[in-house]
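Okay, handing you the structure first.
One protein chain omitted, others in place.
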Amino acid sequence: MSLPDLTALWLTARLAFVTTLVLLVFGTPLAWWLAQTRSRFKPAIEAIIALPLVLPPTVLGFYLLIAMSPNAPFGEFWMAATGDTLSFSFTGLVIGSVIYSFPFMIQPLQSAFEGPVQQAMRTAASLRASRLDAFFSVALPMSVRGFVTATVLSFAHTLGEFGVVLMVGGNIPDRTRVASIEIYENVETLNYGDAHALSLILLIISFITLFCVFLFNKRFPAHVRL
Amino acid sequence: MSGSELTLSAEIALDDFTLTVDEHVSLNGVTAVFGPSGSGKTSLLNLVAGFLRPDRGEISFGDEIWAKTEPKAWVPPHRRPVGTVFQDAQLFPHLSVRGNLDYADKRADKTAPGHARTKIIDAMALSPLLNRTVQTLSGGERQRVAIARTLLTRPRLLLLDEPLSALDGARKAELLPFLETLKTEFALPTLYVSHDVDEVSRIADRVMMLEAGRVIATGRTDDVLSRFGLEAGRNPYEQAAFLSGVIDQEAARDGLIAVRIGEATIWPAANVDLASGARVSLKIPARDVSIALEEPTGISIQNMLSASVVAIEPTKRPAFQTVTLSVGDQTILATVTRKAVTDLALAPGRAVFALIKSATFHH
Partner (left out) sequence: MATNFKTTLEKLEFDFEARSGYALNIVSGSTGKLYAQIIHGAPYDVFLAADQVRPERLVQNGAADSESRFTYAHGGLALWGPSRSEVTPDTLWEIDIARFALANPDLAPYGAASLQLLERYERVELLEPKFVYGESVGQTFAFIRTGNAELGFVAASQILALPEAHRGGYWLVPRQLHDPIAQDAVLLNRGVDNPVASAFLTYLRSDDAKEIIRESGYWNAYGDWVE
């Protein structure tokens, strides 16, 4: 296997890692809010978060391409702040991937935080735990399964991302040429040998990742409500 | 705190009615908050614990104001010296018995008067259970751990929310002595929520009787109970019917056993070890049966049977009526408010859905 293939794979892993980290940081408070709010905006917000599940990635990619353009306010701000365009950059890909994988982080976390965990938060309060204390001492340990599922799904989903990256990436080696794009290019140029090698590696990584989740879920069953 | 008072002078809108109280509860001994399901008992407890905010009014403990709307005052739940024991124990599933006790111990206000950890563990007979995971405990054992855990926080007021209701007869009998120990050994001012005359007459010094969000009577236990013709062993809310069905192991799910009643299936909360095809009898308390005109969706109640109204009769309590429903060739009873009978235009022959909140195996 040739060297550029590994570059693309390494870039893909970095993208998935950073995306998952960003999603954890922003997704956890949002999922928490959704799990306990009675706001009338909740259904609308849930619908927006679920949009990437049903929209073709090209729609998202197209809107991102327009939003990230230096002609648009956001893209212009970015250009002024960093001296570089947001499209065709690693940061741009992270933003695209975060939006694209959002439901895969939020939904498992939200359902992990609902019901028994909210009741346990009350119980913790009755035992003198502040909300922050109770979140870390009760809600987090009770939601481990949800965190593992959310993290792994987001990571695996980003590994396989293609449409958004194709639209806003610009195919720059070591920067935006991720594995899925590289595979596509190899297929288009009838370079089936490299396409096979890279596809197989991606398949194996994805399988191992998902296998670990199912193994984990089997060994640590969800805490039944008592 | 003896001699002092808990001031409950508040109003809060709930789903079906507005809970309105204006009571000064003596902080001496056990006060039962007594009434049928859905009368607002648990909401009242949540106001005291701080899980609900009153729309108007004031909740004070002695001269400490815990919640007030004019001028605004609020003490969050974890700052109130209140210990709550929930209906279903609510032990933390990720901690062992010892871990659950440590959780409370670590966060207790050590400057407040309290009892030694060993005394509490002995009183609830927990020594042999300390290293167990909470999943392996029986219902009664769980409640004992929950009570001990609450005592470790050194509360000045104890709230017990139907601590016996999740238990069957034998387990209830097992736990009752511990509740009496709790009263005699620890002597904490207690609000005890219950709908069971037996429990109330055994444990409570005073009764506050609730119906549809209003306090309809307060006073010494004997006085109140006899005034309403309530005696131990004859509980108006414990009216029940029996349904016979057949165990269907194939429809069992999520650890619940399935019982087929004609075409329908219900999943009793309790569990028995029986093979498919075994005939069983289920006890359906009338207070745990609700009536809907259309098949409801998006509801946590899993057990629904289509039924038709056979008869509507008054109960001893003016606000309630007993509806007899036929389910196939069997009958069940539902205790509903008179207002519900009018609002739903219930009449004999009317097709309805019976929503069953609980069903237990009758031996």
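Descriptive notes on the structure:
As written, the chains take the letters A and B, and residue 1 is the first residue of each chain.
Simple rule for what comes next: a residue touches a chain if its C-beta (ideal position, glycine included) is under 8 Å from a C-beta of that chain, and two chains touch if they have at least 3 such contacts.
As the structure is a prediction and not an experimental result, all values here were calculated from the model.
Every visible chain touched by the undisplayed chain in the complete complex is listed here: A.
Checked against the hidden chain, the listed residues A:Met68, A:Ala179 or A:Ala195 yield one contact partner: A:Met68. Screening A:Met79, A:Val148 or A:Val213 against the full complex identifies A:Met79 as the residue touching the chain left out. The residue from A:Trp33, A:Phe88, A:Phe147 or A:Phe216 that touches the chain not shown here is A:Phe88.
Interface residues of subunit A facing the missing partner chain: 65-66, 68-72, 75, 79, 84-85, 87-88, 166-168, 170-172, 184-185, 188-189.
In this section, only the chains that are shown with their structure count from here on.
Centres computed as Cα averages put subunit A at a distance of 43 Å from subunit B.
If you check the complex, the residues on subunit A that touch subunit B are 116, 119-120, 122-131, 133-134, 137-138, 141-142, 223-226. Against subunit A, the residues of subunit B that register as touching in their complex are 49-51, 76-78, 82-84, 86, 88-94, 103-104, 107-109, 134-135, 142, 149-150, 153, 255.
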